[in-house]
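Every protein chain except one is present and positioned as in the full complex.
Chains: A, B and C, in written order; residue numbering restarts at 1 for each.
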Amino acid sequence: MGGSSFGKNYTVTTFGESHGRALGAIVDGCPPGIFLDEEKIQAFLDRRKPGKDPYSTPRKESDRCEIISGVFEGQTTGTPICVVVGNEDQVSGDYSDIKDVFRPGHADFTYHAKYGIRDYRGGGRSSGRETIGRVIGGAIARAYLDQKGVGFTTYVEEIGDIKTDPGNEDFDFIEKNPLCMADKNAYEKAAKYLDELKEKKDSSGGVIKCVISNVPPGLGDPVFDKLDARLAYAIMSIGAVKGFEIGDGFLAAKSTGSKNNDPFYRDKDGRIRTKTNHSGGILGGISTGEDIVLRVGVKPTPSIGTNQQTVDKHGNETSITIHGRHDPVIAPRACVVVESMAAITLVDFYVRSLS
Amino acid sequence: MGGSSFGKNYTVTTFGESHGRALGAIVDGCPPGIFLDEEKIQAFLDRRKPGKDPYSTPRKESDRCEIISGVFEGQTTGTPICVVVGNEDQVSGDYSDIKDVFRPGHADFTYHAKYGIRDYRGGGRSSGRETIGRVIGGAIARAYLDQKGVGFTTYVEEIGDIKTDPGNEDFDFIEKNPLCMADKNAYEKAAKYLDELKEKKDSSGGVIKCVISNVPPGLGDPVFDKLDARLAYAIMSIGAVKGFEIGDGFLAAKSTGSKNNDPFYRDKDGRIRTKTNHSGGILGGISTGEDIVLRVGVKPTPSIGTNQQTVDKHGNETSITIHGRHDPVIAPRACVVVESMAAITLVDFYVRSLS
Amino acid sequence: MGGSSFGKNYTVTTFGESHGRALGAIVDGCPPGIFLDEEKIQAFLDRRKPGKDPYSTPRKESDRCEIISGVFEGQTTGTPICVVVGNEDQVSGDYSDIKDVFRPGHADFTYHAKYGIRDYRGGGRSSGRETIGRVIGGAIARAYLDQKGVGFTTYVEEIGDIKTDPGNEDFDFIEKNPLCMADKNAYEKAAKYLDELKEKKDSSGGVIKCVISNVPPGLGDPVFDKLDARLAYAIMSIGAVKGFEIGDGFLAAKSTGSKNNDPFYRDKDGRIRTKTNHSGGILGGISTGEDIVLRVGVKPTPSIGTNQQTVDKHGNETSITIHGRHDPVIAPRACVVVESMAAITLVDFYVRSLS
Partner (left out) sequence: MGGSSFGKNYTVTTFGESHGRALGAIVDGCPPGIFLDEEKIQAFLDRRKPGKDPYSTPRKESDRCEIISGVFEGQTTGTPICVVVGNEDQVSGDYSDIKDVFRPGHADFTYHAKYGIRDYRGGGRSSGRETIGRVIGGAIARAYLDQKGVGFTTYVEEIGDIKTDPGNEDFDFIEKNPLCMADKNAYEKAAKYLDELKEKKDSSGGVIKCVISNVPPGLGDPVFDKLDARLAYAIMSIGAVKGFEIGDGFLAAKSTGSKNNDPFYRDKDGRIRTKTNHSGGILGGISTGEDIVLRVGVKPTPSIGTNQQTVDKHGNETSITIHGRHDPVIAPRACVVVESMAAITLVDFYVRSLS
C-alpha cells in the first residue's frame, strides 16, 4: 500500500478516484517565491482535458483547479501547495456491467486481488483521471523550471506503424493538431488510421518523445538515484506506459562503442559539450548539459467496444462489452503527463544543495 | 548527492570505489530466519566476476565476500547485513592518462562537473565494480525469494543485430556459454561478431531478457510505486542501461487494444489467469500472477581501444586511447545485476504487510 | 523545505494555512477494509475544536470534515484518503499589527528568516489550526487500532504547578471538564489558576500524559527507528511541545539500575510480563506488551495580551500587544493531537510485515 507520493525533496502526493468528489495533489518542498496562480496550472490541465477533439473521450469535465494552500499574494510560500479539481460528471451511473467483472487490460483484477475491495466506478483510483494530480505537480514544477530557463518539447512520435519523419518535424504544429504530433504528414496518416480503428471499436498504441533543453551539467545522483533511473521511475509509473528509453535507448544495444560514445569538445563559449548526443544528455546518471532525450512506449487504450472474454470476481468465466466512447489512442493526452513527471523529477534534484 | 540506497523497506545501500580498499553493501530490512552464508552470496558474485572467459576483462580479482554482520548461526537475524568484498588488484597504477582527461561515454566529466573532485582510478565509484554491492543485495533477496518459490530466468537476447530465435531457446545453455545466451546458434554468431569487434578494438551493445515466475497476484502499489515503475527505477540505475520494457514494451505501441489486452480465464485449479501475457505480468502496477517479463537495452562498452576525441578538465581539447583490455560487450556480465535489482525490488514489496 | 509528511508506510501529509481556503490531510498506506465515515473523524476533530469552553479561543469554526477520496461504501479501499476542513472564519481581517512585526514565542521571525515570504494571517501554516490535519490522520489511525483492540487514555497531568494526585485519577472525568484533567481536585485548582492568569492577560504551560494499552510485544525497529524515538519525533513535532518522556523519563536519570530495571515474570495466561513498568512499555526500541506511557511538556500560549518588546521585519525595535482572546493554556486542546500523533506512529509499524 501507499505509493501515492513521488519525490524525495520536491514531493508530489496525489489523491482521488475517477468518480469520487475530487482529485488533486499536494506539492511539498516547492521553494518559496515562485509566481503561481490557478491560470498557470489550468493551462497544463487543459492539455490533458478530455472531450476537446474527435480522438478523446467526450466526458464533459471542465476540470477547473483550485489552489487550497501554499500560495500567498501570488507567490509560493514554501509550505505545501494543495490543488483540487472537483468531479462534476460524478453521476451515480449504472455500473452493474463492470461492478463484478474484470475488464481485460485494466487494473480491476489486480486491485481486487490486492485489496479485496475497490471503487469500481470508472476504474476508481486506477482511472486515467488520476493523472490530474500528476499534471498539477508538473505545472508547479514547470513554474519553477521556467524561472531556470529549462525548456520542454513533447510530442507523439509514433502511432501504430506511423512514424514521424526525422527532419520533417514542425514543433509549432504540435499544439495545432489533436494528436500532438510534430509531423503534418504523419499526423494525417495517423488520423486516418485512428478513424478506421474507431470504426472497428479498436484502439492504437503510440510513442511519445520528450526533449528537455537547457539543463545544466551536474543534475542527478550516482548509483541508484541516477537522473535517468528517476526519470524511468517517474514515467513508467504512468498508467499504460510499457517502455522507456534514454538517448538512443534500445538502438544503443545494436550499436558499437566507437559509434555510441559521444566525443567531447569545447564550444565557442568555452563550455564542454559533446558532438553527438547518443547518451541523451546523461552520463553515469548525471546530466551532461546536452538535451535530455527520452522516449516512452504507450499501450493501446484497453477500453474497447468489442466483446472480450474475461472472468468475474467470483471466478466465473464471462464476457464483457465496454460501452460508452473511449479515446482510440492514449498517447496524445499522455504527453502532458510525461512532461509533468519529467519536470517533477528534475525539480526534485534542483532543490538539493551541493555545498 | 546521496542516492546510494535503494528500497523502502528492504533497503540496499552500497559503497566502494573501483580501486579503493573494498566494495560492498548493507542490506537493512531483511526478515529474520533466512538461511544465508557466504557461499550463497559468492555464487552470485561469481556470475559477474571478470576474467573468466575471452569476452570479459582479465582483471584478476577473486572477489571473495565476507559477511560482517546480521547473520548468526547461519540465519539472518533481522538486523542489517553488511557484506564486504576486498579489492585485491588495488595496485596504485599509472593513471596519468585518465587523471585529467574525460573518457567519452564515461562519467568522468559529469562527476567532475557535479563534485569538482573525483577518484579517477578505474572510474572510482562510477566503475562497473560498483555492481558488486547490487549483486550482494540481490543474492540475499534471492535467498528470501527462493523460500517463496519465485524463479528467475535471465539471458542475453540480442548482441548487435544478432537475435535469439524465439522457440529456439535452451535455458540450460545459458550457464554453459560465456555470453549468457539461450540460443546456441545466436551465441555462435555473436561470438564471431565479438571476435571481429575485438580485432577492431571496438565493442557491442546487447539486450537482456529477464523472466520472473511464480510471483503471486497483488505485489506492487498503485500510482507512483507501481511494480513496473519500481523495476524500471531499479534496472535503469545500472550503469550502461539505456532502455527498459515491461511485457511487450515498445511493441505495444504498435499494437491495437484488441490484440494487446490479455483475456482472463479460470484455470483448472480455479485460479484467475490470462490467456496471453502482453502485459508482462503487471496490470495497473500490480502483479497478475503471470510471469513478469522485462527487457533491458545495454549500451556498448565505452572503454574502447581506438583513439577518441575529448577534452581535459582544464577545457583543453585532446584525444585519448584507453589502454588495457576491456569487455567487448557488457550485457552478459550485467545479467546477474539485472536479476539482482529485480529481486531487490520484489522483496521490497514482499516485506510490506497488507493487514 | 518539505517536512509536511510523516510516516514511512502509513503516511500522513498535511496542508493548509490558518486563514486559507481549507486545511486537511492525505493518509496514504491505510489498509483496506477499515470502517470509516466522516462522523468518526469528526468526533476527534471536535475534541480539538476551539470555542467550546471558557479556556479556549472563541473563534467560531464548525470545522466540519469532508472525505474526498479513499473511502467507498463505508470502508477504506487502500488508496489515499483525503479529508478536508474548510475555513469558515476566513474573513480578511485587519492584520496590519502583525503583518510586519514578529510576535515573541511565535514562528513569525523564523519563517521570515527561512522563506523571505509568509502568510501572516493568523500565523499561516504555523498556526495551531495546522493540527487539524494531524487529528484527521490520527482519527483514521484510531479506526484501525480500534479493530486491533489498542486503547488510549490521554489527559492533562499538570498545569503550572498544579499536579494530578497519583491514585486520585478518575478517567471518566477527563471528558467532563474543559481542561481534560483526570483529577477533580487538581482541575478545580487549575481552573482557578487559569482564571487569574486570564485576568492578567497571561497564560500557562502544562503536561500531558498518554497511556496506550494492549500493544503487543514486537512493535518498533531497532537502532534509529525505535518505537520511542518515532514517538518522540511525532510528538515533538507538535507546535508548543518542549519536552518528551517515555516511562520514567527524566526520573530514570535520578534512579538506580536495581530500581529502574523491570523484573520479568510469567503471568497466569503464560505471557511474559514485567512486574513494574519504569521502561514505559519499550525496551531496546521495541514494545514489551506493557502499557506504553509517555509524558509531554507543553509551553504556555505565546499569544498573550500584555505589551511585549519585539522587532519588525525591517529590523526596527518595536512593541506589540496581541488583541483578541486566546487560550490561556494549550495543553487541554493538545491532548487529542498527542494521541493522534501516537496513533499514527503505531499504525506505521503495524502495517509492516515481519515474514
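Everything below uses one rule, namely that a contact is a pair of C-beta atoms (placed from the backbone, for glycine too) under 8 Å apart; a residue touches a chain by one contact, two chains touch by 3 or more.
Since we're looking at a predicted model, the values are computed, not measured.
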Hidden partner chain, touching residue among B:Gly78, B:Pro178, B:Pro216 or B:Pro263: B:Gly78
Candidates C:Asn185, C:Asn214 or C:Ser237 - the one touching the absent chain: C:Ser237
Interface with the unshown chain - residue positions in chain A: 8-9, 31-32, 79, 222, 350-355
Chain not shown, touching residues in chain B: 1-5, 9-11, 13-17, 20-24, 26, 28-33, 66-70, 72-73, 75, 77-82, 84, 114-119, 124-125, 351
Sites on chain C contacted by the missing partner chain, in the whole complex: 1-6, 14, 102, 104-107, 109-111, 113-114, 125-126, 130, 158, 160-161, 197, 200, 202-207, 217-218, 220-226, 228-234, 236-237, 239, 242-258, 260-266, 270, 272, 274-275, 279-280, 282-289, 297-304, 306, 308-311, 315-317, 331, 352, 354
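As a working rule, only the chains that are shown with their structure count from here on.
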Computed distance of Cα centres, chain C from chain A, in Å: 39
Geometric centre distance via CA averages, chain B-chain A, whole Å: 26
For chain B paired with chain C, centre-to-centre distance based on mean C-alpha positions, whole Å: 46
Chain B: positions in contact with at least two other chains: 222, 352, 354
